[in-house]
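Excluded from the complex is one protein chain; the other protein chains are retained at their positions.
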Amino acid sequence: MRSSTRASAIPKAAADSASRPTGTLSLLVRRFLRNRLSLAGLMILAVWIAVALLAPVLAPHDPSDVNLEVRLLPPGPGGWLGTDYYGRDIASRIFYGARYDLLISLFAVGVALLSGAPIGVIAGYRGGRVDNLIMRVIDVIMAFPALVLAMALASVLGPGLEKAILALAIVGMAGYARLARASTLSTREEVYVEAARALGAADASVLWRHILPNIISPLVIRGTLGMGFTVLLAASLSFIGLGAQPPTPEWGAMINEGHNQLITGSWWVSTFPGLAIMSLVLGFNLLGDGIRDVIDPRLHTV
Amino acid sequence: MTRLPTRLGVLLAVVVLAAGVGAVNAQPRVSNPDTLLYGVYWEPVNLDPHAITDWASMWMLDNTYETLVRYSTKQVQNKTVGTADVQPHLAEGIDVSADGVTYTFRLRHGVKFHSGDEMTADAVRYSINRMLALALGPSRLISEFITPTSTEVVDRYTVRVKLTKPSPLFLQLMAGTNTGAIVNPKTVDAHGGITPGKGNDWMSRNVDGTGPFTWGEWRAGESFELVANPNYWQGAPKLRRIAFRIIRDFNTQLLLLLRGELDIVYRLPPEMTAQLIGNPDVVINRENGIGMHQIWMNNRMSPFDNKKVRQAFLYALDPYAINRAVAFGYAETAKSAIPSPLEGWTGKVWPYRVDLVKAKSLLAEAGYANGFHTEIYYNAGNSEREKTAISAQAQLKKAGIDVEIRSIPWPTFVSNYEEGKIPLFVLSGLGLPIVEDYLISNFHSKNHGARGNYAYYTNKEVDALIDQLLTAREADKRRSIIGDVQRLINDDAPSAWIYNSLLFYAQRKWVKGWVLYPSGNWYFYPVQKSL
Partner (left out) sequence: MNSAFSTFIVRRLLALPVILIGITFVTFLLLHLVPGDPARLILGEAAQDPQVVAAVRHEWGLDRPLHIQYLQYVAHLVRGDLGLSIRSRRPVSGDLARYLPATVELGAVSFALTLLLGIPLGVLSGARERTLTDHTSRVASLLFLSMPSFWFGLILIYVGYYVLGVLPTPTGRLGVMDVPPPAFTGLYLVDSAVAGQWGLFLRSLWHLLSPAFVLALASVGLVVRMLRASMVEILRQDYIRTAQAKGLPPRAVFYGHALRNALIPTVTVLGIQFASLFGGNVLVETVFAWPGVGLYFVESIQWLDYAPVLGATALIAAAFVTVNLLVDVSYALLDPRIRYT
């Protein structure tokens, strides 16, 4: 689903203009704090992180406690978000679920970024055949719709949370590689980088001192937005049964578990986890936008 | 020669959950009275009766092709239900020799294929030999006692079949559409004829049978239909068209049924059926299929290679609770290793009940006093199996058995259980109403793995009893053998049976004449829509 965001969260234009941050850290922080929407994003994420950490305290019930006597209770005294098909408390499951959805996005994006970026930098810095080969492979990977590729990879890797994370990471990797390459390319041709190389600086030193600082900000922006997308993709995988395994209270899996009861009127089973996903993804998107607005100077030339 | 008495069959449990009695408010009009709208989530794959291996194709061909014999019906509480007994159909009469080896079929006169050719003895011989020559799925049981020279044309309307050994299965197999369908030799020959071992592309897309319906328009992925054959030998069917709509989402199917836009939906998940109870416009038919919903144990894999562990597993499980959790208690909870509609079934040799103390002591005797860790598998997306796994996990935890749930894609699931690579898995099948067939494929040690004994269960005594049953013809002897087999298997506990496979059909009340058969056949000829 939504393969689009993968390819386009940061359009090429933004990558091209990935220039150095134009201010000190404190300036950046002040700019960030001025933006109410980004602050809201930060707040949403902070709340979910707190919920994830405090889940055992907050949750009134064990999230996988099966009790058929209280199955499919509507929101109310039986549980403020109701109970599901097995009589499990939906609120408790959403609280515990925050742990899984946060972990999945964090790890999947982390692995994708840390493996994709070096590949992209090598391609961009070396150029020539290496670049060509790497870029063709990346083109191929990116031509697949994200969910299709994730499904295939999850089928190959087998069931389980760690396998799903790996599948999501592989899907995301190509995008980071392409972005890192584009940023490296544009930085490499800057006068001061060419000068450093002409003066005989070692590749490692050029990469570390000149390239890296310049590619970090687009990668961070993309990574933050990518976390939101990864949550959605992970939920899709779980929705078709290839992601988190029952009785794990992952939110996508919860939508799946409730979707056959939607019609019999038990709307709450699928609705609340969906809202949870939406708020978490919104948090990542707002934060990502905020970071971009702060780092990308084009919008602050006034 | 003795006239064949229709053989003793097994009672089919068809329970009609009566819908609300006497709704007073005005009945809605029957919508589309000459078209039956059937909501399905599957699609037939092949229309060649001698090549099919899936139920969906079989259900279609039940109506386009016919067989020499067919399962009969009977009245139970004013309701017509199918039986496991066969009666003549395209054959007017059948004579069986005293030694049970020679069957003589006297054919009906004037039965025509859709193309207009008459069905004769030649067509019968051609059809049986074609099935043997293709050697695809359907021939596997029948080739044990029929060869290409077994069938002989006596005259235009008489066929004689000489079995290589007597078999109580023969007539039942002739009643199956994929084993007994009579095809038109002229049509097959005009489109490539018979190539041994290979399906026929024309036959897999087209139909020329003698049945009450012909094959209509097929929009892959969307719809397919059966169209009335006005020249059917018993008279044109009451319905003009049976339109199947492929709707993969059960929610949508249920919605459309409630709104009267669909007439029948097949096999709704039980949790949805709950909503239909009490609806005055909808009737729910519940049928016990030939199969068990069960958690298979891999009898070759530790710790399930230990009989005590398997028994402990059955004591720790509460099949009634799983039945309630998964099927809202509508299914018939298991009381034996075989499905209850099968001949010779008995619930009197069932040793298990929920007993955690017993389960723990058995585990301790087996050396697992502290329990153990294992994994249970099912195919992703199957909600019945998923619910079973989740319920079982919660129950087994109490006995110290820690189960991790694994949902995997269908192809991987199949290869894993066939090759005996996974310790526990949830699976339920749908088989023929033939007890020999069920026992051989599920429990005989020669059928380990892909051949049907997915538990890799081995008990030489059971093997010997099943072999005896294959040639046993006296009812008493058969019953005692089948009873002994169940006692032995139940005690060995190669698998954890939960409940008898359940088939749900929900239909509008205006659908009349739909009869369910334990064999799983679908015959639309008597169906009509009226209030």
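Descriptive notes on the structure:
Letters A and B mark the chains as written, and numbering starts fresh at 1 in each.
Just so we're on the same page, a residue touches a chain if its C-beta (ideal position, glycine included) is under 8 Å from a C-beta of that chain, and two chains touch if they have at least 3 such contacts.
All values reported here derive from a predicted model rather than from experimental measurement.
Although it is not drawn here, the omitted chain touches the following shown chains in the complete assembly: A, B. Taking the complete complex into account, A:L185 is the one of A:L72, A:I94, A:L185 or A:I216 that touches the chain left out. From the options A:L28, A:I49, A:V111 or A:I141, the residue with contact to the chain not on display is A:I141. Checked against the full complex, the candidates B:K79, B:K198 or B:K398 give a single residue touching the omitted chain, namely B:K198.
Summarising the interface, subunit A meets the missing chain with residues 1-5, 7-8, 11-13, 37, 136-137, 139-141, 143-145, 147-148, 151-153, 155-156, 185, 228, 232, 235-236, 239-240, 252, 255, 259, 262-263, 267, 270-271, 274, 277-279, 281-282, 285-286, 289, 298-299, 301-302. If you put the missing chain back, the residues of subunit B touching it would be 32, 35, 37, 45-46, 53-54, 135-138, 140, 197-199, 201, 204-205, 219-222, 243, 245-249, 251-252, 255-256, 259, 261-262, 409-412, 414-416, 418, 431, 441, 447, 450-452.
What we mean here is this: only the chains that are shown with their structure count from here on.
Note on chain placement: the centre of subunit A and the centre of subunit B lie 47 Å apart, centres being C-alpha means. Remark: subunit A residues 64, 66, 68, 85-86, 155, 158-160, 240-242, 245-247, 259-265 touch subunit B in the complex.
Remark: subunit B residues 250-251, 254-255, 269, 271-272, 274-275, 321, 324-325, 380-381, 383, 386-387, 389-391, 393-394, 404-409, 412 touch subunit A in the complex.
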